[in-house]
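Excluded from the complex is one protein chain; the other protein chains are retained at their positions.
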Amino acid sequence: MTSIDHLVTTGRGQTKFVEGKLGTAVREGVKFAALMFCLSIPILLLRIDSDIDHKPFLQLRWTWPLLAAAIGFLVRFGGLALASTGTKISSKINWHIPPSLSRYFATAGLVFLVLYPLLMLALVGRAGSIKWIDNFGIQVMIYVMLGWGLNIVVGLAGLLDLGYVAFYAVGAYSYALLSTVVIPLYVPWLSPWAFWVCLPMAGLLAGVWGILLGLPVLRLRGDYLAIVTLAFGEIIRLVLINWTDVTKGYAGISGIPRPSFFGLPFTAADNGFAARFGLEFTPLHRTIFLFYVILALALLTNWVSMRLRRLPVGRAWEALREDEIACRSLGINTTNTKLTAFAIGASFAGMAGSFFAARQNFISPESFTFNESAVILAAVVLGGMGSQLGVAIAAFAMVGGTEILRELDWLKAIFGNNFDPTQYRMLIFGFGMVALMIWKPRGLIGTREPSLFIAEKKSISGDLVKEGHG
Amino acid sequence: MEYFVQQLINGLTLGSIYGLIAIGYTMVFGIIGMVNFAHGDVFMLSTFIALILLMVLLPIVGTGAAAIVLALIIVLALAMLLTGLWNWAIERIAYRPLRGSFRLAPLISAIGMSIFLSNFVQVVQGPTNKSIVSLVDGGLCLAGTTSAAKYCLFPTKAGFGVTLAYKQIIIMTITALLLAAFWYLVQKTPLGRAQRACEQDSKMARLLGIDVDRTISITFVMGAALAAVAGVMYLLQYGIISFSDGFVPGVKAFTAAVLGGIGSLPGAVLGGLIIGLIESLWSAYFSIDYKDVAAFSILAVTLIFLPSGIMGRPEVEKV
Partner (left out) sequence: MPKDAVPLLHVEHMSMRFGGLVAVDDLSFIASEGEITALIGPNGAGKTTVFNCITGFYKPTSGRMALVGGGAGADEVAAVTQSGRRYVRETNGKSVFLLERMPDFQIAAEAKVARTFQNIRLFAGMTVLENLIVAQHNALMAASGFTIYGLFGVRSYRSAEARAVQLAKYWLDKAGLMNRADDPAGDLPYGAQRRLEIVRAMCTGPRLLCLDEPAAGLNPRESADLNALLRLISREHSTSILLIEHDMSVVMEISDHVIVLEYGIKISDGSPEDVRKDPRVIAAYLGVEDEEIEVAEQVVAELIR
């Protein structure tokens, strides 16, 4: 079937190449540079600015289109020149990690994560480590958890969900409302335990929402399902914005209680965690504790999904991804099967959301935009659908990578003080998504491990594994 | 009654813009079966291109009515060209290498492209809203007090007037004209035949000597050119744009495409008009805060209950 495509695609470019490698590379580079130059007119050449009276005027920037052209040339020329010397970064080489090595790698990663806060303390000291544990460590782990949760829906069951962030929002707002309104009003004695009581409730509520939203949409297939889930995600966000009586709209909910150490608050007071354990009070305690909480939650997600994969329900998810009609012919109730995947994925997002609310102490609809769904989905697809390790690596690289951009202040020395690397964060992120897809459409780890075997466990090539129809 | 008619006119204007964007979705989906997620952002990009071009041209041509019309025509042509070039490049870089691969890959790539485009515009043009003074003022008074306007079609003593703004006339006329042109292109020319052939069976079309890649490229260029028309009209109507203006109009236009029956050109326009009407009537009579909720709900309800749209062909599940 694909042989024709193949013939046609390889028929171009590559034969041209043999004639004059460097010459072609230069020619193609110049062509690409010219394209870049044309594209950058007028959007890069002229910038709309406004003066003090808010009167718009155009600012001419000659260097920008030239820069774009130069980058275009370098990328295209460099790529072709590299390809001609044979040092092609092959997408065919799958990171074929044998199961034993992968287990080794996972163990090493786990040990690193467990030691991470202490490592940071030792490396950058108390003051510096809060940033690294909180902004970096906790942030990445939230996305790892979300990635693993979504992996159940997208990677295993093959249901493309672009509105996953809705369940994250449901979890966050459930915790926020329960802990700031319901618990102080009706069960104040529960306050120290608020987080621990609300965590499973948030998961449950998000799961119920997963079923409610899932019921009408799960008979749709493929792209349509993706768009409907996106629509539901947006509806939930818009309701959060506009239902100001409950959600306080754009202003958001603040003063959300932080998690306690199983009843002991992280305060300087006598009944606080530090005093009880005879430690000197520092906010670092809470940060480190939060890190371990999200690590535990993420590992729970991982454990449950790995376990489910080896159970009938998980095998039915994967079978559903492979061929829905065959599933029905074998007596599998596909609607229920899809709903369980949707609900379980959603409840993990709900738990992650309530953790997020507890950690931030403040939430607003701004945190639950479509971009978040896109980031989580990208982690799943780029990691290699269905592969837990791949998803974790992708989440780490993407979220961690863009967080690191915040640290690139030294670039100001080169590009001048107006240069703010963080504003390029999402730009690079979007571009990276495209580039990674082109380089490895199957994701980093494209192979599938069978869930049981008789004689020998053989990894299954990603080319055979389907991506689901809906 | 007057209020309703006025909302009807506003809705049709808005609907024309959605319809123009929707055609880009519907044509691309028809030919390669992909939801071109970045299309809304291509539209947004075109509004910026058009605004910059206008700001360049207006001081040159002056302020007379003829000058403004001339400037608009030039801007329209250039914006169509440049946006077409952008979309051509996007297709070449982000989608073509993924053709025939894993089904999710182009969708993810398109989402990446959408994020890239909106942030690109934010970085190079700044995050603030950009505005332009109203270019075309005034309109035809269809009903209202004669004191407010010199002449009215249906003069009334008091109450709410109905005006058909000149810019609304321009928007609807240009939409109709361009639609007719593209309709002709797709229905009556060899290019359109090639497009429809690729839609039906791209492998067979390729075996019969149609340059499928080229046809797909042209489809992207055409979609972008129409999005650019929508961009110019949007600028004309609202006069204020922002880098984040791609997403919501994009989703609404996609809704229009689905509602009309994805793959069908007249369906896309019909869907656009319906969405425009619903949006303006909803804002007028219910709640302006929830107007986007209404749009998204229509999208969900359409997909769930009428997945083949009004003018699309129903799909029979193959066993």
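Think of it as A and B in the order they're written, each chain with its own count starting at 1.
Heads up, the rule we're going with is that a residue touches a chain if its C-beta (ideal position, glycine included) is under 8 Å from a C-beta of that chain, and two chains touch if they have at least 3 such contacts.
Computed from a prediction, not measured in an experiment: that's the story for all the values here.
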item	value
Full-complex contact with the absent chain, from A:Leu74, A:Leu212, A:Leu279 or A:Ala326	A:Ala326
From A:Leu118, A:Leu311 or A:Ile404, residue that would touch the chain that is not displayed	A:Leu311
For subunit A, residues in touch with the removed chain	304, 307-308, 311-313, 315-316, 318-319, 321-323, 325-334, 340, 448, 450-458, 460-461, 464-466
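Basically, only the chains that are shown with their structure count from here on.
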item	value
Chain centre separation in whole Å, for subunit B relative to subunit A (CA means)	31
Touch list for subunit A against partner subunit B, complex	1-2, 4-5, 8-9, 35, 38-39, 41-44, 46-50, 56-58, 64, 160, 216-217, 219-220, 222-224, 226-228, 230-232, 234-235, 238-239, 241-242, 325, 370-371, 374, 377-378, 381-382, 385, 423-424, 426-427, 429-434, 437-438, 441-442, 467
Interfacial residue positions of subunit B with respect to subunit A in the complex	33-35, 45, 48-49, 51-53, 55-56, 82, 85-86, 89, 93-94, 97-109, 111-117, 119-126, 128, 130-132, 203, 206-207, 247, 251, 254, 258, 289-290, 292-293, 296-297, 299-300, 303-304, 307, 317, 319
